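What follows is chain A.
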Amino acid sequence: MFKLKNKSPDNKPISQQDHPVYPDLQKNIHKVKHDLGESSDLVVRTFHLAGQTQITIGLLYIDGLIDQTAVQEFVLGSLMTKLQNTFKDKKINKQHLYDFIKESVLTISSVKDLQGFNDLYAHLLSGDAILLIDEHPNGMAAGIRAWEDRGVTETSSQNVIRGPKEAFSETLRTNTTLVRRRIKDPNLWIKTQQIGERTKTDIAVMYIKGVADENVIKEVHRRLDNIEIDAILESGYIEELIQDKTLTPFPTIFNSERPDSIAAGLLEGRVAIFVDGTPFVLMVPALFVQFLQSSEDYYQRADISTLLRILRYITLLMSLLVPSMYIALTTFHQEMIPTPLLISLASQREATPFPAFIEALIMEFTFEILREAGIRLPKAIGSAISIVGALVIGESAVQAGLISPAMVIVVSLTAISSFVTPAFNMAISIRMIRFPFMLLAASFGLYGIIGGLILLVMHLCSLSSFGVPYMAPFGPHVKQDQKDAILRVPQWKMITRPHLFKRETERQDQTNRHHSKMRSQRKGERT
Partner candidate 1 sequence: MINCIIVISASLIGYIEIPHLIKVKAKMDLIVFSLLLLFGLILNLLYYNGVHIPNPLDFIKFLTKPLSEWLYRLL
Partner candidate 2 sequence: MKAKQLVAILLFCAPLLSGCWDKVELNELGIVNAIAIDKANNGDYLITVQLLSPSEIASQYPSNRVTAITYQATGKTILEAIRKLSTSVSRRLYFAHLRIFIFGETMAQEGIRKSLDFFYRDHELRTDFYLLVAKHSTGANILHILTPLEKIPANKIYGSLKYSQDNWAPTRTVTIDDLLDCILTPGKEPVLTGIEIEGNPRLGKTTENIERMQIPAVLKLTDLAVFKRDRLIGWLNESESKGYNKITNHVAQTVEYVNCREGKATFEISNLQTKIKSKIVHNKPMMDIHVSGAADIDDMECKLDLNNFKNVYMLEDRLNKKLKTMLVTTVKGTQERLNSDIFGFGDILYHHHPHYWRQVEPRWDETFPETKVQVTVDIQVRRLGTIIESFQ
């Protein structure tokens, strides 16, 4: 189904075998320092327990990952000063002391025993403070993680006019919280695991028990468990590693930075995968139609949303086919162009040096360059680029006689329509495959285009996302799911969840619908 990353066993500085913590504190500290290569952000603090000089305690943490005040107040403060009178003149048993500290002294919510050095490193590097007691063969990790984060800000890539503006941020916990706040259901379950030999990235799988399909959940876990890779820096890594089919330009996993759209997906029975360090959350199974839907569709009125969706399908086709249709019509099927238009197109072409196909290729390529440059450039220069672009592909190229004015219209039409698609990854795939379509059109005209379309549709139909056919509910046709594909029927008519990944299909109580019906009937009477 998908390929596993081969891990290389050698060149691993930290030994694979877990070693238990030594009873000797100095030895431990030495080992940690040695293993971390004397890294400058490692802070080691040894101190004596409240006036008991015979008991040495070592505190290790990574500077910047922990909450400094918490360390000072709840760890150092508790151990060094508050216990002043507790141990006076008592012979202290080390094990007793360890338990005592863990259970009665540390005023910190999360304290865990260490299982060995690997565990120690995992905690240390995740931002826990490590407490080691001399002559005791165990240590504890105190969870006082805190680091700088961006906080919850407005969405940057999936904007809406109406609807919540908040977006996920880079912290996993914040992200799960944003969803949890929307769905206060005990059945909303989160399973966390770490992936990445080196990065140990936290991955959380979230779903609503009983709504999501058990098989999909199992499949998600199976695929995640199979991943062996050294680093996960973004959810894109996970996406590529767990998708069904590798050789396809189309995304088969949905991603979103909007908590409301993830919550909606969970409620439909999908499974969300959160990855620490990125605001983009993955969601499976993902269908083709999903990439043409915006969460705003559900916040606007049904009729408006339906019209907008139809518009999106049309623009999708346009961004795919307009240049190739132009090529096919002007170089193969001139009989289809009305005579006056043909004359004006022909007169435009009199002076242009390149064949229509090359002309289209140049222009589309120029547009892609401008688009990419527009994203990468600093914001200050961005507007300059758009001016240059407008001049280059608009006025000047036509004035210089390099391209015909009609081609400018074609290219700009393609460009604008490709930006209508809500999901960037779908828009870019469509933009990519329009080049082969142009080639087909230049070789065979409309026959080439229709051949390409057949191939494309068959390819789309052969895809599946976690066992769900990608083109559902069109192919296979699912009658019940048509309500939320091209159409978006009013909320009071959306009674069932999508049928393809359902467990519990009823979405609304039937009475709710009756209520609405009655209400509308009453309205009818009044008018």
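Assorted remarks:
Following the convention adopted for this analysis, a residue touches a chain if its C-beta (ideal position, glycine included) is under 8 Å from a C-beta of that chain, and two chains touch if they have at least 3 such contacts; residues count from 1.
How were these picked? Simply put, all candidates are chains of the complex that A comes from, given by their letters.
Keep in mind the model is a prediction, meaning the values are calculated, not measured.
Any copy counted, the candidate of 1 or 2 that touches chain A in this complex is 2. Residues 247, 330-332, 334-335, 339, 342-350, 352, 355-356, 439-440, 442-445 of chain A touch candidate 2 in their complex.
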